[in-house]
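The complex appears here without one of its protein chains, the remainder shown in place.
By letter and in written order, the chains are A and B; residue numbering begins at 1 in each of them.
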Amino acid sequence: MYSFLFYFLLEVFGWLFLIMSFSVISIYIILMILSALEMRDYLRKNRFADYGDIITSPIAPGVSILAPAFNEGKTIVQNAQSLLSLHYGKFEVIIINDGSKDDTLEKLIESFELEKTSFAYYPEIETKPVRGIYRSKNISYRRLIVIDKENGGKADALNTGINIANMELLACIDVDCILSSDSITRMVRPFMEETNRKVIAVGGVIGIANNCDVLDGTVTHYRVPETTLGKFQVIEYFRAFLMGRMAWSRINGLMLISGAFGFFKTDLVRKVGGYFPKTVGEDMELVVRMRRYMEEHKIPYKLGFVPDPLCWTEVPENEEILSRQRNRWMRGTIETLQLHQALRLNPKYGILGMISYPFWSIYEKSAPILEITGLLYTLILLVTGDFSAVYFFALLALMYFLSLLVSAFSVLYEQVAFNNYKDKKDLRKLIWMIVLEPFTVHPKIVWWGLKGHIDFIKGKGGWGGMIRTGFKKAEEKKTIQTQAVN
Amino acid sequence: MRLDLRIFLIISLSFGWTRLEAQEGIIPQDSVGFGEFLILQEEVPGLNYRWQIRDKLLPEVILSDTLFLFAKTDSGYFSRPIEDFGKLKEMESKLAADSLDYTLRLFVFADEFKWEGAREYLANLVRNGDYMPVFEERDTSEDLVVLAKKTPYSPFLKFKLLFVSDFKLFIVTAVIIFFFTISTIMIIFMIILKVRKSNKENLIKEYEQLVIEPLTNLLFEKDLEEINAMKPDDFYSYFPSDLLKKLLFKEVLIEKIIGLNKKMKGEFKGKLKLIYQRLELDKMSIQSLKSKKWHKVAEGLVEINEMDLVDALPEVKKHTNSDNFHVRSQAVATLLNLSEKVDLNFLKDQTFPLSDWQQMNYLRIIKFVSNVKPLKLEVLFDSKNQSIRIFGIKLVRMLGRIDLIEKLAMISQEVGKEEQIEILETYETLGAHMEIDFINNCLKSEYEDLAFAAAKAAHSLGDTRSVTLIYNRLESEHLSFRLRKQFLKTLSALDHSRFDQATLGTSDPITKQIRAHILDPMLRHV
Partner (left out) sequence: MKKILIIEDDLLISSLVQFRLKKDGYDTHLVQDGNEGVKAIDTINPDLIITDVMMPFRSGIEIIHHAKKSQPNTPIIVLSSLGEEEQVVLEAFNLGVSDFIPKPFNPNELAIRVKRALQ
């Protein structure tokens, strides 16, 4: 009887893994094709775009740049300076000091001649108390608004900024990002271009600034980072941004716009209640909630994506920091998917429910679990001496080749589209990384993802029953508010 | 003797049924059948038989036959105990051939039994599972189905696993083949693409070098008239003649001439245009308008626009209502730029909504051409397309056409809320004091955005009636934060004492905050 059950399970798993590997291959090949098509169209369209106008045109929308800062005293002045010098006509820079323990606020006050004002605003989204809103006496810093508030985390800081923002569009960025001076003009274009659908958000590519030369807010010379983790992330970012998001944006299935560089429609963000401060994946959660709102109200909409290299950031090359980041990403994904279970395979939500959500739950959320199970399975087959172990080795090899193909293609896309890493030596390094990555870094990533699952189950990061009730309260509050307004 | 055997078997028929159970039921219950059954079995453990012959003398052949090994006893000759029932027939025929008086004796081990006893013994064996009866001759030629029917059931798990794992092999092979074909196709495709691209790039580089000399020579050595007067042969002799037939070379020429045209001034512009036409590149540009690929069409439009190919305008006009956003935009931009008289009727009839991006581009061109050409903006007000009507109103504001305020006033009553908001903004920018009645009317609106726009306009244009209207609404209604803030701002600008009245006496904290905001000198100039 037991041996029957054992064989039965082996059978079932065998089939599952076969189906999985087949679907993985098909999906990645489809993604590659879609992203190639999208890239071709984008480059074609770009030839007809004249960005010169947008800076001065009265028709271009205003942009509020929201940059939360926590203990950034060392770099905040320089960062604010570079945000203020972006090339655009109508924009404001809102820096939110999220209860820093260092001298972030003092430095800002001193360098930009700030003074506390009696700025009146309506706290549409509930946040931690605001201690003061500062503006500059100096007319050349007229674009700058500094908010000083009590610490409440990134999402809470952004929400405070959203309450105060005066412009049509929000640009949520990490304050330490390097933004190219024409980044606003490029990111604003998708909002302006669409005629029949409402563009609710636009995402951009994030490049890796480690080991690169930076001048006047632009990376002038690209170099591949020295460490394995750094190189790995270069490839990973290519894959994620140039291939993944590009393909998803073609079918309007984007579920995530990176919190480090994303543009949103202000009125809609306010309508859905801003960022949700109780999750660690606030950037993904907001996008999903906005999409959900549009689907539920049956308004045609679109999410845009701009593949031009406009924003760069230093990624962690330290294993410990990276592991924490990945753990957090995984928890954020799980939490978002849990919060929006109503979308799962629900035809009412169109592509979001039928394609994006299932993809994320299988290939992003469950990927580490599936991979570990698959490996264990093959090991068991080996131990029991089952002949089908050979097939599974074949499948493993196949997956390896697939990862090579996908990574190589994303590097190729970068070369064809932008060709930033011009040095042949750098290319060789990247190719080596692609070959070795599945053995060196990938197992670590899988392990960190699994730890994210474990931490989620343990209830780290204030999840558990709390998040559900918290969300519900936010929803209820929302309806009460709209009633009050009406 | 044969007869004897038969009698022995027939007698058995007269005996009643013995107790039988399922498995043993297959053993025949008559002596003849039982005999046949035993022959079929060949051997049954413990069961044997002997031949008894009653004749006094046996022929030597039989006596010496090792098959029988007859031995003489008191009651005649007895054969050795034989276990192989399969030989029974053969032996009987031997004995019968010599017409001997023979009988068959059945034994279970050493004890003799009647056939019923032997049957009982065999049935016991079968019942206990100690013996598996054979039902058919081994070299059977019978139907397999019949065989199978008689085979008792036994579960055979392994069989299923084997089947499935073979199927798995099939699937795995299919997946592998699928993967490798697709990736090979993709890689080959990419390589072809890359090779073609780099070939093309090399050629372009080569051609770029080749066009420098003829262009510089023509631009610096010849006057406009000289180029014009040149004979075709002389003109073409500047260029490598074999390459002039090549499409790619012409494309490079087009790109380079247009590039120069953008960066050059004065007489050079005219010369470039003339060269462009003499090389018949203008025909190519016009030809590309007929392409099925949208980017070709758009490129053609850009070329026409850059090189002022006025002759192509009728062709361009056909594209103003194209499905493709970029074609549409470029066509409209070209038309606006090149038309002798800016006739906006084609824009008025456009059915697609105007995006902000298009509005921005058209605005730039219209701004530019409105300085040199007469412009009838007001046709846009009659468009059936709301976004175009709104664009028309915006244009009045952005081009500062104060002369059209009267027209706006005429339509302001019938149009929708969005247009009214635009009109209010236009009044505000152009300082249209005479339209204060309309502004005051809008101040009363329940539609927040309209009232907001009206309040903004009233900030600079308002009169005493606006003050009363705003004050009354502030006192009697619960307004949204945004509207309240704008109302108070306008009020403070129009009548400060009324503003004090509205804000000082109140206990409402929000109103107090707004008052502080408005009075804060730091926030004044923002």
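Rule of thumb we're sticking to: a contact is a pair of C-beta atoms (placed from the backbone, for glycine too) under 8 Å apart; a residue touches a chain by one contact, two chains touch by 3 or more.
Values in this document were obtained by computation on a predicted structure and should not be read as measured data.
Check B:Leu67, B:Leu203 or B:Leu260 against the missing chain and you find that the one touching it is B:Leu260. In the complete complex, the hidden chain is touched by one of B:Asp130, B:Glu208, B:Asp382 or B:Asp403, namely B:Glu208. Screening B:Phe78, B:Phe135 or B:Phe268 for touch with the missing chain picks out B:Phe268. Think of the hidden chain as still there; on chain B it touches residues 208-209, 211-212, 215-216, 219-220, 256, 259-260, 262-268.
What we mean here is this: only the chains that are shown with their structure count from here on.
By the touch criterion given at the top, residues 157, 161, 164-165, 168-169, 171-172, 175-176, 178-179, 182-183, 186, 190, 194, 197, 295, 298-299, 302, 325-326, 329-330, 352-357, 359-361, 363-364, 387, 394, 398, 480-482, 485, 510, 513-514, 516-517, 519-520, 522-523, 525-526 of chain B touch chain A in their complex.
Interface residues of chain A facing chain B in the complex, by the touch rule stated above, are 4, 7, 11, 14, 18, 21-22, 25, 29, 32, 44-45, 47-48, 50, 53-54, 57-61, 115, 117-122, 135, 137, 139, 142, 189, 191-196, 387-388, 391, 394-395, 398, 401-402, 405, 409, 412, 416, 485.
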